[in-house]
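One chain of protein is taken out of this complex; the other chains stay put.
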Amino acid sequence: MSDHQPPHRELPETSSTTGNKGITRRGFLKGAGITAAGTALLDGVQSLQQEAQAATPKGVMEYGAEAFPVTLNINGKEHALHVETRTMLAEALRIGLGMTGTKISCDRGACSSCTVWLDKLPVNSCMTLAVDAIGHRVTTIEGLSTDSEVHPVQAAFVRHDAMQCGFCTPGMVMSCAALIERNPHPTERDVRVAISGNLCRCGTYPKVFAATLDAAGQHATKA
Amino acid sequence: MATHTPHSTLDALINVAGDTTDASMKTAKMPIGIPGFTLHEEERTVPASEPPVWPINKDLSYVGKPQERWDGRAKATGRARYTADVQLPGMLYARFVNSTVPHARVLSIDTSAAESYPGVKSVHVIEKLLGGAVLRDPTLEQNRYPIVRYVGQPIAAVAATTPQAAEDAAAKIKVKYETLPFVVDMDQAREKDSPQVFPGAADQAGTAGGGGSSASGVPQTGNVHGPAVHKQGDVEQGFKDADVIVDAHYTTQVQTHSALETHGVVADWKPDLLTVYASTQGTASVREELAAYFQLPMSKVRVITEFMGGGFGAKFGAGNPGVVAATLSRKAGAPVRLMLDRQEEHLSVGNRPSSDQRLRIGAKKDGTITAIQLISFGTAGCGTGAGCAGPASNLYKWATLHVEENDVFINAGPAAAFRAPGHPQGAFALEQSIDELAASLNMDLLDLRDRIDENPVRRVQRQIIRESAIWKSRNPRANADVGPIKRGIGLSQSVWYRHLAMDSAAEVRVHKDGSVEVLSAVQDIGSGIKTVLAQILAEQFGVPPAQVEVKIGDTNYPVGPNSGGSVTTASLTPAVRDAAWQAAQKFLASVAPALGVKASDLTLTDGMVRSASGKFQPIAFRSAAARMDTNQVSAQSRRIPDYDPRKYDTYGGVDVAEVAVDTETGRIHVKHVLAVHDCGRPMNPVAVISQINGGVIQGISYTLFEHRLLDPNYGIMVNSNLDKYKIAGSYEVPKIEVQLTESYIGQSSTDASGIGEAAGIISAGAAIANAFYNATGVRIRQMPMTPAVVLAALNQPKPQMEAL
Partner (left out) sequence: MNSFSLADCTTVEAALSQLKNGAVVKAGGVDLLDRMKNGTDTPNRLVNIRNIRELRGIQSTPDGVTIGALTTLAEIADDPTIRAQYTILSDACGHAATPHIRNMATIGGNVLQELQCWYFRSAEFQCIRKGKEQCFAFSGLNQYHAIMDYGGCPSVAPSSSAVALLALNATIELTSAAKGKRKVAIQNFYVQPDANPHRFNVKADEELLTAIHIPKPAPGTRSAYQKYGEKESHDWAIADAGILLEMDGDICRRAVVTMGAASPVVRRSKEAEAVLTGKPITRDTARAAGKASMTGAMPLSMNGYKVQLFPIAIYRTILLAAGQMERDPSAAG
């Protein structure tokens, strides 16, 4: 578990406006909106689908109200599935692709059980349209481990018993792993901030704090 | 003192241990008491078939030692499969249609547009509703459809090929209501001319886990179902005998369980078998209800709960989601998933009732309690179960007691058991009044409790508190800090009961390759019973717990306890240990021929097979297993009664809270909690601590934030989500220190008890309120303690208040 490498690490990094603490931020103004890889992906998907749906004005990709095929980049792999415009990313993952590690609980972005990374940033997949994931790199809890290796945060969650019923756990892990990916030396305060949108009804927070700090320690020495 | 348990429904579900009837008995010396304080040995008469007595935890190898959660990795990697994660070929998705009005007669339901909607495979209109109280005289209401008594009451359901199609079709079902007058405010519901939730007297059978009311046949006047009266001695005389009387009024709000996984099932109705994947605290209870509802043999119903995402008391039985999903599946000929959404979860599947308590306590100068009188009202919506007299009845020794518990019906969803039913409410009142009593007697808070509390474990726990740094840092003078932020420390005690689910069984198998497995229908609701079962087998066979196969959560296995009332560990672990012991004896008999000895010459300890006669050097368990004369030996065992049920003690704990009260903003910050708790022999201390952390945090959340809000004019819950229904998050978590009082009572082969109820939620409210008093010199007798409530309390005329 020590030399865990999430697959997306090999992808090129985006430019950074803030540049502090090695945080890779999606950037902004004038063009750096998505990664090189993401841009290629977006253009590829659009050109494919634009061929199928002609006569749309320039700069507009038209999606009808009926289900349609899309390709999503999840955990470093392309996945083809059918969605509707109203299909949320969480549902697309769970029902469309059978990736049920991502949970739906409040369905309004208030509990973060549905946390996935969109281009490395933790977001609520229950409040993200599946079509908004086109051209972006989605990382789910399934992408954080392989059969033989788990992310340091996952290992630490097990060591510290940072779970009870476990329903919030994938979301917690995604939030905490995102934290230490961008800040290898967090304080307990940083952990609290990172999971301030993650609800745990069993009340496992103290052990989530401890596990994440422990994982960060391990992470740092191995980086 | 006599023990009065106000919610005897729990006992109806869970048989309290009876007398031992086994003819062949032996005596056994057992450790009793608390190591470091009161540990000693006592002799018990136990069935001869019982395994040898375990020593205290420090002398065991796996049990009592910190153990990683057996399924921790599955949970941390997202591979754990919960009910909503189950995907079956051809599975349909179902949606309920729910009432939008609080009280109505349903005149007609038009499902035609839904039936013909693309993708719809079955539609069901509910004619028999589960949950809530029912009229004693059902002829008072005659209607084809159930009377609507709350917003969110399920009326019909649709199953379709996609969730979207089900949602669209459900929206096309037209329900015609004849609306009836309604009431959602408890105080208003108590008034004479209030609209009536039921046209006559109505009762609710107890639900698993202690929900519902014990008292049927009690008087009912208007919406007030009660009082259920419990009297011991002449309480008026008791007050006459008192030197001091404290008399106060307390109120608490309705809390919803808000488990992160909502209620739901995947039902697969096949001609030969109904299989139901359920998010439940009781696979047995779901099977029982489905078999009864559909009049199926129990053998034709299988319930599976691999993982479940929290229940806290609300998830017993099949309920409306279970029977409706099964019906839709039968009609459609395909499996059906029916998971509630968050709004439905708040409205229709349970809550903790409110309370309005008038508590009077009379005492002598030396603290001796001469009288306790509690008159309580509470609303469990259109159900019952709002009694909260447990703490007042069972925590302290009193000379006379008078309890009246009343349920007040309102047009809201029925309550369900919720972690220590009635006790957080009751302790909130009692433990504040005990503090007040101490103040008026000029006695130390702990000294008074030493005088009136007979429980030997809590006596030790108070000793630990007395010597703790946090308690020593407490300034006994209230309102001592001068700034706007005032620090205070308070405590509260809790009480829970030794309930047992006698219908708890397990099978243990030993295979020729040395693998061992345990099977039981019990479900792991997050407390970690899988890990505990693995530890027991590890202790018996000397293999690491991670290598034990644990197969649970399936009614195909031997019957397991319903996990409510802190019964699971206390009930099931002795059956598992007994089965493991018996399987080990069968294993020894199976290898004896190959080893050339009689089975009676062999023992299995620390993972080694040993010959008493010294015929051979010890052999590792796995090597010995290879010499079994069969591929598998197995033993099944069920829970036997407690060894000596006359020696009955309640469980409890003492919690200390330190708060910082921001007297200008009205925010209470809980900074530090010391939780000293008893769960008999802690089987896996890591998981016990997790549960106590959770109880403390859930208690803080209940005390400070959570509140189900019903609009008084329309009866609609306005905060049926997780942003305006406010639950403690990461910033609200204090430093929590947990200290376990390992306590041996000599009652079973594991001598384990439960922790779920006693773990902090009972005492959090009063501990915070008492700390608030210590900080400010003001009593706060209302929950939740929001800034509005806190500022109102502080605004009461008081000389030491700073001007704004």
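Letters A and B mark the chains as written, and numbering starts fresh at 1 in each.
FYI, contacts are C-beta pairs under 8 Å (C-beta built on N, C-alpha and C of every residue); 3 or more make two chains touch, one makes a residue touch a chain.
Bear in mind the structure is a predicted one, so any value in this text is a computation, not a measurement.
Asker: Identify the residue among A:Ile95, A:Ala110 or A:Ala215 that touches the chain left out of the display.
Answerer: A:Ala110
Asker: Looking at B:Ser61, B:Thr100 or B:Gln632, which residue reaches the missing chain?
Answerer: Missing-chain contact among the listed residues: B:Thr100.
Asker: Suppose we count only contacts with the excluded chain; which residues of chain A make the list?
Answerer: 17-18, 20, 23, 25-34, 42, 57-66, 84-86, 88, 107-110, 112, 115, 118, 121-124, 127-129, 131-132, 135, 175, 192-194, 196-197
Asker: In the full complex, which bits of chain B touch the chain not displayed? Write them out.
Answerer: 100, 164, 167-168, 660, 662, 664-667, 669, 704-705, 709, 711-714, 716, 718-719, 723-724, 726, 728-732, 786-788, 791-792, 795, 804
Note that only the chains that are shown with their structure count from here on.
Asker: Just give me the whole-number Å value for how far the CA centre of chain A lies from that of chain B.
Answerer: Centre-to-centre distance between chain A and chain B: 34 Å.
Asker: Could you please specify the touching residues of chain A with respect to chain B in the complex?
Answerer: Residue list for chain A touching chain B: 84, 86-87, 91, 94-95, 98, 100-108, 110-111, 113, 140-142, 144-145, 150, 154-155, 157-159, 161-170, 173, 191-193, 195-209.
Asker: Give every residue of chain B touching chain A within the complex, in rising order.
Answerer: Residue positions touching the partner: 68-69, 71-82, 84-85, 87, 163-164, 258-262, 307-310, 312, 341-342, 525-528, 686-687, 689-691, 693-698, 721-723, 727-731, 733, 736.
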